[in-house]
Structure formats: C-alpha cells, structure tokens
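Omission of a single protein chain aside, the complex is shown with its protein chains in their original locations.
Chain lettering (A, B and C) follows the sequence in which the chains are written, and residue indices restart at 1 in each chain.
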Amino acid sequence: MLVYPGHKLHVFDISKEAKDSLQAKGAVPYDNVAELAKASDFVVTMLPNNDIVANTYDTIIGGGGIKNQTIFIDSSTIDPNVAKAVQVKVKAAGATFVDAPVSGGVPGAKNATLTFMVGGTTDEYQAVKELLEGMGKKITHCGGYGMGQAAKVCNNMMLGISMCGLAECMNLAIRLGLDPKVFSDIVNASTGRSWASEVNNPVPGIIPTAPAASGYAGGFATGLITKDLGIASAVATSSNSPIPLGALTHQIYRTLMAKGLANKDFSVVYDFLKNAEGK
Amino acid sequence: MLVYPGHKLHVFDISKEAKDSLQAKGAVPYDNVAELAKASDFVVTMLPNNDIVANTYDTIIGGGGIKNQTIFIDSSTIDPNVAKAVQVKVKAAGATFVDAPVSGGVPGAKNATLTFMVGGTTDEYQAVKELLEGMGKKITHCGGYGMGQAAKVCNNMMLGISMCGLAECMNLAIRLGLDPKVFSDIVNASTGRSWASEVNNPVPGIIPTAPAASGYAGGFATGLITKDLGIASAVATSSNSPIPLGALTHQIYRTLMAKGLANKDFSVVYDFLKNAEGK
Amino acid sequence: MLVYPGHKLHVFDISKEAKDSLQAKGAVPYDNVAELAKASDFVVTMLPNNDIVANTYDTIIGGGGIKNQTIFIDSSTIDPNVAKAVQVKVKAAGATFVDAPVSGGVPGAKNATLTFMVGGTTDEYQAVKELLEGMGKKITHCGGYGMGQAAKVCNNMMLGISMCGLAECMNLAIRLGLDPKVFSDIVNASTGRSWASEVNNPVPGIIPTAPAASGYAGGFATGLITKDLGIASAVATSSNSPIPLGALTHQIYRTLMAKGLANKDFSVVYDFLKNAEGK
Partner (left out) sequence: MLVYPGHKLHVFDISKEAKDSLQAKGAVPYDNVAELAKASDFVVTMLPNNDIVANTYDTIIGGGGIKNQTIFIDSSTIDPNVAKAVQVKVKAAGATFVDAPVSGGVPGAKNATLTFMVGGTTDEYQAVKELLEGMGKKITHCGGYGMGQAAKVCNNMMLGISMCGLAECMNLAIRLGLDPKVFSDIVNASTGRSWASEVNNPVPGIIPTAPAASGYAGGFATGLITKDLGIASAVATSSNSPIPLGALTHQIYRTLMAKGLANKDFSVVYDFLKNAEGK
C-alpha cells in the first residue's frame, strides 16, 4: 500500500521488488503476513480474488497474527459473501474486520483521491474513516459487513451496462449520419446521459481526456470490469436475482477478453462493435 | 397540437372530440388534411407510426395541399429513413419539410417545456426555431434530414438501457442487503450514475416525484419506449449496427407489454424483475 | 432460375452475364419483366429483399404483365407482411400469387433437393406443387398467404439460435477439458441434440462434411442468416412477440458481419467466440 504520513508503515508483498521499493521509501518489510499483522494496529489488504483473500486471512489467523486491537481493512474487490465469511473468522479470533473496496484507479491512488466503500458497524466505520481519508477523498459507509463490496459490485455492473449501451448508441448514431460530437451534446443534455457519456465517451475525439483519445490506454481496464461483472454474476446467481443486461454485458466483455483486449480501457467496446469495413 | 398565441390555429384530427375541443378554444377545424395544409404557413404533424406519416403526406400532396412557402414540421417519432423519404417527396412538390420529434411527455406539452430535435438545413432550422420555441424549451439542431429522428431514437435507446440496467442493479443491491436509499446515493455520486438514477429511480420511495412513488402512473409509458426501441431495432438492422443491449432491452419491454404493462411508466421494469416471493 | 425440363424457359436478370449464360442453355431472355410475365404461365421470382420484391411486382403490374391464368411464385425470403401485400395487388390485377421461399442452398439448387415452403390456398398449393417438384425434393404447404415466409423465418431463427448456442457449449466444453468429439457424441445422444449438433457441428474435425472442416467455406452464409434474423426481428416487432434469444443471436451475427465474416458459413460463430490466446 501507500507510504502514509504519521504512521510507521509495515509492508508485505509476494513481489520482492515491490517490497524493496517500499523499503527504500522508509517502510518496514516483512516476509510473513502473520508477523506483519502482529506488529500492526491497522492492516490494509488489497488482493486479486476471493480465494487469495480467504487464504491470506487463514494464514494470518493460523500464524497467530491476530491481536485484539487490530483493525483489518480489506480493500480487495471480492464477493460480499466471502467478505462476510472472513469477517466472522477474524471476529472469532478476536479482532475487527471491515470490507472497504476502492475505486478511482492508479491516478486516484497517486493523488489520494480514491473512493472507499466501507461495510461494517457505525463504530468500525468511524474507526477506519480517518485512516482511509489519508488515502482517499471520499469514504462512504455502505452498511453492515459485505455491504462495501455489494455497493461496489452493483455500481460497477451499472457502469459496465452504461458503457456498453453508450458504445452501441454512439455507433448507431454515427451510422445513421449523426455527427458524434453533436449527438454526444444532445445525450448529455437529455435523458440518455450518464457518467460514461459525460466523462468517458468511447468515441475518439469527443472528450480529449478520455482513454478513447489515446488508443484506449489507461483508464479502467477491460480485465477489471470483466472481473467485477463476474462477481456480479456470481452474487446474482446466489441471490436468485435476474440481471439480463448485466449478464449480457459480462459476456460482451468476456468476448473482448477473448480478443486480447484485457488491458485496454473498457470503453474499447465501442471500437469492438463498430464496423471496420464501413458496411 | 397546441393552441399557440399569435397564430391562427387550423386543426385536423381523426377524433371528432379532439377537434371539437380545439374548436372550443378558438381553432379552425378541417375535415381534410390537404385543405388544412393549403390554408397554412406552418403545418405541424404528430402521428403514431411510419405508415401513417407516409400516408398522411401522400394524402396532402395528392390532395393539392402543398404551397411553396409552407413549412411542414413532423413531430412524430418515426424511422429516420421514412422521414428522409417524406422530405424528398415534399421537396419535389415544392415545399419544405423538417423532422422535429419531441420529448418531454404530457407535462412538457402542458408547460411548454418540450425538447424538439430538428433535422434539416441550417436555414430551415432557423425558420422553425421561433415557432417551436412557443411550444418547447429547448430546440436542438441535430443535423440534416432525418437526424432529428436519429437523435431521438439513439437517445431513447440509451434511456431504455439505463433504466433496465438500473432496475437490475437496484434489485440486486437490495437482495444483497443494501439499503436502497443509501445505494442510490452512492450510485449518484459514482460512475454508475445516469439520468435514470438521478431523476427516475425505479424503486418506490427513493425519489418522491418519480412515477415509482405513485404506482408507476404517469411518466414515460412502457408502450412508448417499446415503440422507440422497435424503431431502434429497425434502423440498426438497416444500417447493420450491432446493438446487443438495445435489442435485449427491446425484448424485455416487449415482455412487459405482453404482461399488460403498456400504460405504466417504463420504470415498472424494476417491479417486473424483482422477486415478489422474496425467494 | 433453373433450366427446367418440359417447359420453355423465359428469363430475366439485371445481370447480363446471368441472362447470357441461361440463353446459352436454351432459355429465352427478356429485357423487361412485364413482357416476360405476359409470355409465361408460371413466373418464379427470387429477389434479394422486401423492397425489390415489391418494386418488381409493381413494375410487372404497371407494365401490363398480368394475365388471368398466370401463377406467380415468389421464392425470395422476405417479410410475410410484404408477401401478403404483393398477393393482394396481384390478385386485384387478376392473377395468382403464392409465397414459396426455399431452403437448401446452392447444393440443393444444383441437385434439385431444395425445400419449398408454400403459402397460399390448398388449390394454389396443388397448382404449384408439380412445378416446384421439378426443382425441389420437399414441397410443404404451410398455410395461407405469407405462411411460407413465416415458416421459413421462424425455422431459421431457431436454426440461428441453435448454432450460436451450440458454439458456446462446444467452446465451454473444450475449455472445461472435454474432448470435443466425445462431448459431441454425448450431446447427440442426449437432450442437447439439434440439427446443428448432428449435421453442422461448428468445431473443426468433428464432422468431416461440415463447413468447419474446410475453413467455414460453403454452407449457409453468415450474411444470409443475418438477413433472416433481421426479418425475424422485424416481424417480431410488428407482432409484439418477445424474442430475447432470437434478437441476441441477430446481434451476434451482426457483430460477425462487422468483422468481415459475411461469406463464411454461419458456424464460424464458434471460431469467433473461442479464445484464440487460450486464456
């Protein structure tokens, strides 16, 4: 995680390079997560998926890494049900656990403008708020355990649907003869507007700062939205919730993954849908 | 159409009641559209579908209703290609035709806050702008002939996608345990926001003025969004444009039609998707 | 159409080459469809789309090409509603019209093994049956006017859905570790079987005679199934029929069109979906 003023930073990463780099900035490196946890008052974890989060906390608990006052903050993006299960285990071992997934990407991390969505009790939310404000701009209390994850996955499902839908609409508009800039302005002044249409229009040339303007580099990677939509599909299945557009958007992004576009900004779906031959 | 200050209003409607009602307000009723057109400088038509628009203009032209200076403004919502074809015929007969579909619904019509999307030359746009400003608040020039229709159909396809997607997300969020009001606030402050989430949240109780708060009465009818999505599907077919989410949204709304929900606000899709039994 | 034994063949085509080629085989070429119709007892038309069919029959009728005894057989694939409208016009002009779309492709045409789906009265069906038996193997009476077209479009929508679904299933099966040949045999002995799985499996190497075995050449072109799915979408819209899978299949094939695959067999959808990178 970040080098954070006013706190002594203890760090662990499976990448030696990452640890060395943080050590060079003054952090104390550890070879073992349980030892690190034992030495810390706050532990922030950010890990790639459900299984790695569950295993890491099993390792911490099994390795005697739980102290009573420790507050564990998991900023991974995972299934809310996994977050709830880890909370139960950490609580049983005597410490505190909240889920606090984050959005805002690499630029947000660099500039401390991230958004954290926190799931836990009101007291726990208050206890982590100040710490998280050192890393992010907006710290939202979403509800009880797992609700930070639930909020993130539902918001991002909406985001994916908006982007795919906008890509279809822009492509159709252009093919019907509309000027994309003119149509973009109409949408933004009308009932079709969304964050995607206002901030990340997928047609190159509409918004100079959008990833579309630079070959879909940077931004929010197709691989990440696909992962989030996979979590959405899983929790929709486990809660018997119909998500026709969410499921289809997931499949569309999975097709993009199959075409090798994982690292492009998710607005690249416009480029995928448009007819290269102009037919 | 509306009784409009500063102009003598000539009216035709296939409904005698509608004509009588306008006559009572001072309008001059006609039994024949061609005669009405011959007597008018501006003719505004607002008709239910492609075929009726095409037939009405054939009747006007065939009935000798075209004068050189007449400007025909079609505010129906139809296929842009039909609008273009009618323009060609009216032009050939010596008059001017622009497409100017409208959004804003019955409240917009009553309060003169409608939005008109105009397709035509810049001169023609200037020529109709003042007249339309008497009926609407925003008069947008969308491009050449048919582009008013194209803009409306593309915007409304986006609107339908946003609403269906939002209904799925709200339902999923609630079933995962989120408070709908809390989640709604999160979405509106995040990347998932849209006109639908800010103005017409489909969950009863979130937005007091939204149709969801009054049994999905009023608002933008399911029957109308279904019609607009049908036009979107048709022009997507004729232009070979892939619209996966647009097409699926169309099918979802068509299913709602089959369930007898044509007259409810289109946000009723939330009520359709949620699991009444709580399973 | 085909050079047909026992009948004097009169031909028209907008392509001079096509006419010359038929003339070389003994057919009488015409420069004008109305003249050709006037000289014929049976007229078989096979044209690319709704508008060309409608215009051609307008030209025939307008050019005085209708004789009382003439039977017009339209073997184009078009919207059933257009077929019905043309029937009304031809009938009003005094002759007989049936719709008789055909399936079986170029091999079926060469070997006279085509299937004709006829819409018309029982008497009309009997009147055209013998003639069509010279060109096809199976002549089915589907019902009244337009029902030949309706049967073809509904069957082909099912075919498109089956093929896309099978492509997904084969791809998923392979990625889960199943041997494609073993899985194909299981499906064909189980509830998942279909014409597509038995005759046109999209995975190369399963069925030696299938287009997949030769780079997806030949077979039933993606461009044609896309056209048929477009007609299905149009008639679903005009009849308010929900077709969620049909509409999505249409969009998938439209995406393939956008990728330049119009001329490949429609089983190429498997190749499109599978993950080339093996990720």
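Quick note on the criterion: a contact is a pair of C-beta atoms (placed from the backbone, for glycine too) under 8 Å apart; a residue touches a chain by one contact, two chains touch by 3 or more.
Given the structure is predicted, the values throughout are model-derived calculations rather than measurements.
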> Which of the chains on display does the removed chain touch in the whole complex?
Replying inline: A, B, C
> Which residue, A:T56, A:T70, A:S233 or A:S267, contacts the hidden chain when the whole complex is considered?
Replying inline: A:S233
>> For a quick check of understanding: of C:I60, C:V98, C:L114 or C:C154, which residue touches the chain that isn't displayed?
In response: C:C154
> List the subunit C residues touching the unshown chain?
Replying inline: 80, 103, 115, 117, 138, 140, 142-144, 146-147, 150-151, 153-159, 161-162, 164-166, 168-173, 175-179, 182-183, 186-187, 189-197, 199, 232, 235-236, 239-246, 248-249, 252, 273, 275, 279
> Where does subunit B touch the missing chain, residue by residue?
Replying inline: 244, 248, 255, 257-260, 262, 273-277, 279
> For subunit A, which residues touch the unseen chain?
Replying inline: 230, 233-234, 236-237, 240-244, 247-248, 250-252, 254-255, 257-258
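Please note the rule applied: only the chains that are shown with their structure count from here on.
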> To bring subunit B onto subunit C by a C-alpha fit, how many degrees must it turn, rounded to the nearest 5?
Replying inline: 180
>> Farthest chain from subunit A, going by the mean of C-alpha atoms per chain?
In response: C
> How many Å are there between the centre of subunit A and the centre of subunit C, using C-alpha atoms for each centre?
Replying inline: 48
> How many Å are there between the centre of subunit A and the centre of subunit B, using C-alpha atoms for each centre?
Replying inline: 37
>> Please output the residue numbers of subunit C that touch at least 2 other chains, ranges allowed.
In response: 244, 248, 255, 257-258
